[in-house]
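For this depiction, one protein chain was excluded, whereas all remaining protein chains were kept in their positions.
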Amino acid sequence: MNEEVIMAGFGGQGVMSIGQLLAYSGMKAKLEVSWMPSYGPEMRGGTANCTVIVASEKIPSPLTTHPNSVIVMNLPSQTKFVPKVKEQGLVVKNSSLIDEKIERDDLTIIEVPANEIAEELGNTRVANMVMLGAYIAEKEIIDLDIVKNSLANVLPERHHGLIPLNEKALDRGYNLVKEPASV
Amino acid sequence: MNEEVIMAGFGGQGVMSIGQLLAYSGMKAKLEVSWMPSYGPEMRGGTANCTVIVASEKIPSPLTTHPNSVIVMNLPSQTKFVPKVKEQGLVVKNSSLIDEKIERDDLTIIEVPANEIAEELGNTRVANMVMLGAYIAEKEIIDLDIVKNSLANVLPERHHGLIPLNEKALDRGYNLVKEPASV
Amino acid sequence: MMEKVASYPDSLTEKKFHYCPGCTHGIVHRLVAEIMDEMGIKEETIGVAPVGCSVLAYDYFDCDMHEASHGRAPAVATGIKRVHPDKMVFTYQGDGDLASIGTAEIVHAANRGENITTVFINNAIYGMTGGQMAPTTLEGQKTTTSPYGRNLKEAGNPIRMTEMLSVLDGPAFIARVSVHDPKHIRQAKKALRKAFRLQKEGKGFTMIEVLSTCPTNWGIKPQESLEWLEEYMMPVYPLDVYKDIEEVE
Amino acid sequence: MMEKVASYPDSLTEKKFHYCPGCTHGIVHRLVAEIMDEMGIKEETIGVAPVGCSVLAYDYFDCDMHEASHGRAPAVATGIKRVHPDKMVFTYQGDGDLASIGTAEIVHAANRGENITTVFINNAIYGMTGGQMAPTTLEGQKTTTSPYGRNLKEAGNPIRMTEMLSVLDGPAFIARVSVHDPKHIRQAKKALRKAFRLQKEGKGFTMIEVLSTCPTNWGIKPQESLEWLEEYMMPVYPLDVYKDIEEVE
Amino acid sequence: MAEVKDKTEVQNKKMVVDEERCKGCGLCVNVCPVEIIENAEDRINQNGYHPAEIKPENQDKCTSCTQCYQICPDVCITVYKE
Amino acid sequence: MAEVKDKTEVQNKKMVVDEERCKGCGLCVNVCPVEIIENAEDRINQNGYHPAEIKPENQDKCTSCTQCYQICPDVCITVYKE
Amino acid sequence: MAEKQLMKGNEVIGEAAIRAGCRYFFGYPITPQNDIPAYMARELPKYDGVFLQAESEVAASNMVYGAAGAGARVLTSSSSPGISLKAEGISYIAGAELPCVIVNIMRGGPGLGSIQPSQSDYFQATKGMAHGDFHLIVYAPSNVQELADLTFKAFNVADQYRTPVMVIGDGMLGQMMEPVEFMEPIDPDELPKKEWATDGAKGREKNVINSLALDPRDLEILNERLQDKYKEIKAQEVMYDEYKMEDAEMAVVAYGTSARIATKAIDMAREAGIKAGLFRPITLYPFPEQELAATTEKIEQYLTVEMSAGQMLEDVRLAVEGRRPIEFYGRMGGMVPETDAILNKLQEMRGE
Partner (left out) sequence: MAEKQLMKGNEVIGEAAIRAGCRYFFGYPITPQNDIPAYMARELPKYDGVFLQAESEVAASNMVYGAAGAGARVLTSSSSPGISLKAEGISYIAGAELPCVIVNIMRGGPGLGSIQPSQSDYFQATKGMAHGDFHLIVYAPSNVQELADLTFKAFNVADQYRTPVMVIGDGMLGQMMEPVEFMEPIDPDELPKKEWATDGAKGREKNVINSLALDPRDLEILNERLQDKYKEIKAQEVMYDEYKMEDAEMAVVAYGTSARIATKAIDMAREAGIKAGLFRPITLYPFPEQELAATTEKIEQYLTVEMSAGQMLEDVRLAVEGRRPIEFYGRMGGMVPETDAILNKLQEMRGE
């Protein structure tokens, strides 16, 4: 197994954190993992993204030119990364913020109204977790429980109070895929 | 012809100048020349010396391990350089300041009471020229006139008034060798 | 018909600033550009961009621009000015650039009375590299390299370059200004204009220190930054004219 | 029996100084050594030698010594002091070393209040390299790199480091002294002793600027050098205590 | 000069924002003495910012004092006087 | 400590010069209030300098004021008091 | 302790240094290595260590010089332009034979360049760092675990040879997170005392830390000692790694991040029927010259891959000495080699 995923969005949307969470969970699941952020000159307002690789073999490069999957939190990210996805690959798309259609028809596309769901949960900042939950459900490479258990390792101590909220957000995203009816 | 001469003495004794004068004269005489100073850390009180090479062929190295000749203005210089002179080489020695005998018996040794002669001429600072005059007379590689004519090229402008004195000093050294009786 | 009373200066290019929302670097850019407009000197001015958030200043000012290595803008400017003594030369530098790595260069440009103008942006932090402590960081201020707050015992006091350089004989004019509200912005412009004028008159080194914000690395909102500047920075860095050759003469 | 009232200090090694005849570097060496003797600290002192005529200071002081690269003695001393905060650390630096290439290092060591003592030998010239202009060279003074005399327009004014550093908050004690006659030598020693004592007490950065001679590169005799110092250097570099933490407290 | 700057004259507004330059920092909002500037809630520009604007109904209240121009770090504002 | 420093005590002089260290700079000569120091005209040391000395007949005049010690840049002087 | 952590390369350097008994860090911020000083600023105070942000890289380099002379295990880190500024100080440290560890997380050059990953400081690290005949031992890890191990090792080796050691990576290695396991920590107080250090001459002769010699013959003697040391280092400290080299007919030579990327290309090549392998120098100095030379027995063609215009290439050529053809594929300025391109190049060389 060799899963290469790029997660992208605006600066504050928390794509770095869900990337780390996925990588950490992979490690807990005894898989090989790497997490690689984009790091531009510290010029704000651009998009942030990171590449996570979860694999059963040693990971040669922490970068990928053609990811299996992308998680896109905003339009510029979709514009930039969707064309790079491998054939038959996966796009998890934040439909709350992205109206634009994806032209490619070979891809599996999961539309997640992440901001709306997060708002429902009372905090837009967990939109990222909703997205990750959906991704986990679709990919089935790591148990959702492991991901939840990893939250404490990845979130800074001062946010540990928010773990239940984050778990809920993961669940909501997860269920969106697993039990589309129930949403 | 390949003449390699080291000139050595205390800091203020003018060995650098007579070295330059010899080199300049050699150049005027259409010979190949080089002048190389010792340059230590700017720590005073040591000996100063320079190597002059005058040759009919291109000069490979401006340094020499075994000079044909040395001009020594003080005792430390004699101690340091006389052992390095080639067999059958020349030592021009400032007998005003050096009492110590030279042990080697293969060398031509010219004792020049340079300081005394210079004092007679009214300025101890031309002791160097007396030494050079003696050397020129002994070696006969360059005409004394060329040396005299080169004074203006080598002495800083502000000392040009002293050219006649320097010429006299050269003469006195020269004559010491050429006409020992007359001294 | 309506008359334009305030609009985009001619001496700025069309490029959008890359600065973070609310970062006052942009205000200072505008002031310098307006002065170039007003003095009509953009075709005879060479600006020196620093290494810092304003590294791309060379894209914004619509005059000849020269990049410097980090901290060395005053040396680069010296090189330019000595070649073109009749041209206007300014450096635009941050506090890491000017007050840390570039200390020797600014001290000696100032001391030589190098006939250039330095615009010194003091935002009490290293913006570009993501918020490290600057020599101008305030006591107790948390940064990535003073995570427990600046400790004076370890890191020393915030350095006041303006006061220090004003002791030298070379500078013609040194002042500290702020851009946290329109009134101060106008004063800042006045000081900058005087600095450029004195350079034009060949009077020697001029420097304007501008207290500036870094909402991103201070971790607060733009408006709060202006308030933080006024409340915390101004007492440590009093605004004033510290050196003025015209007052002495 | 006769009683020794003044003799070779214990904290100097046996090595003969390499300095030129009449060069006052030697006087300052002796003063520092006497203070080490009197304070009984030579076994707990680490000296930092500069690059300059006193580069061989590491041969003369009979304590641990560390060479620095040119101008960086305050940084080297900082490295040592941070590792051994309980030891005494001093730098001994010339004016080229401290006031030119090492400007940033001395400014920041001073500003940090680094608990070290700097002995700063201002002889208005680069001695070691054969007499180039220093930042402290006087107006009109001829050197190999100011052959027509120092021109303030080109090279700026002689820099007064003592005054400049005294503006900072970090220093505990900064004074300028001279060693051109026994009276001033005694005053110099007093200042040096205080600097070392304050270091011992952990009070922060201390620096003593010593007006000193360079007969060789000034091109005059040793005695004339002392007079030249008094006549020409002292008016430009007034002797005084410029910063004293004990007066403030 | 940016084309956008001249749109205003047509629009006959006293204060005009170059919306694509605006970063929605809100400094102009805070500085306006007559409190007529706001960050448009209903739209974002290409960079994702809510641009500053004066609602049409408030345009008249503008005194052309230029305070907003002075504080704007992105030089997005043009001010006109009648 | 240099052996030479103790020669003095034997010699019973108040002011003793380490002649091999001395560079003949003459600063001590100028500073002595009773003007008894001179640079020996008749001899040079290994480095070619005329060392400072007090002629035997002047030794008594020394007041042990240590001025010469203070000014000597090469730390060649030891001063004794009775 | 032995549990795996997911950590950023830069932070791993900091942690490994602390575990190696390093309690002193002097540095100056520069991207992409800023997490190193940030980590040290946060962690060192917990060990009574000292983090000091220097006024510049020049000053940092000389603070390291002082602290190393004073006997401490000390770290500095920077990225390309900052390393250039440290050069003079590093020459002094090498000349005075002091141990210390220097990290270079390379970015694109020359000049201000870019902050993206690069390997264009190879020459600087291995050959011409500064004036004079000296070398650093240079470790080039290619993953985060190796970063931890080699940083840790660097301190021991530095002390052993009394020489500055460089750990060199690129922005990618510094920024990425991977699982890592750390060595057991060393208590610096238990390290052998450095008898030569300037820590106060109580009860012993004074110590002098110095690189100056007035007499050139003395300086030559120092240089001979340095050269002997380098000979010993060449004999003892060479490290390299091989991947699928057993039956390989073509070898990719690459280090650090480029080497990681190359392994993937090698797998792809194998799938395409090309018997390719990887020869990966871990020590760039001493370069595994003999070991690489030995491979010429079986390897028919070499491909050097670097994020530079071809710097290690020269060392590869020196090892292969014309016995086999060597090709080069490199990207510059912060661009990263692409697996496809490496594969293409291999196929091309194979005449396919």
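Lettered A, B, C, D, E, F and G in written order, each chain numbered from 1.
We take it that a residue touches a chain if its C-beta (ideal position, glycine included) is under 8 Å from a C-beta of that chain, and two chains touch if they have at least 3 such contacts.
Values in this document were obtained by computation on a predicted structure and should not be read as measured data.
Considering the full assembly, C:R72 is the residue among C:K16, C:R30 or C:R72 that touches the omitted chain. Of D:V5, D:I101, D:I220 or D:V236, it is D:I101 that touches the chain left out of the display.
Only one of the listed residues, G:Q53, G:S77 or G:S120, touches the absent chain: G:S120. Annotation for chain D: contacts to the undisplayed chain at residues 51, 55, 67, 69-71, 96, 100-101, 103, 126, 128-130, 132-133, 135, 144-148, 154-155. The chain not shown here touches chain B at positions 20, 23-24, 27, 33-37, 39-42, 58-63, 65, 153-154. The chain not displayed touches chain C at residues 13, 42-46, 48, 55-56, 58-59, 62-69, 72, 75-84, 87, 104-105, 107-108.
Keep in mind that, in the parts below, only the chains that are shown with their structure count from here on.
Chains that touch both chain C and chain F: D. Chain pairs C-E and D-G differ in how many C-beta pairs are in contact, and the one with more is D-G.
Of all residues in chain E, those touching 2 or more other chains are 23, listed in ascending order. In chain D, the residues that touch at least two other chains are 19-21, 55, 104, 107-108.
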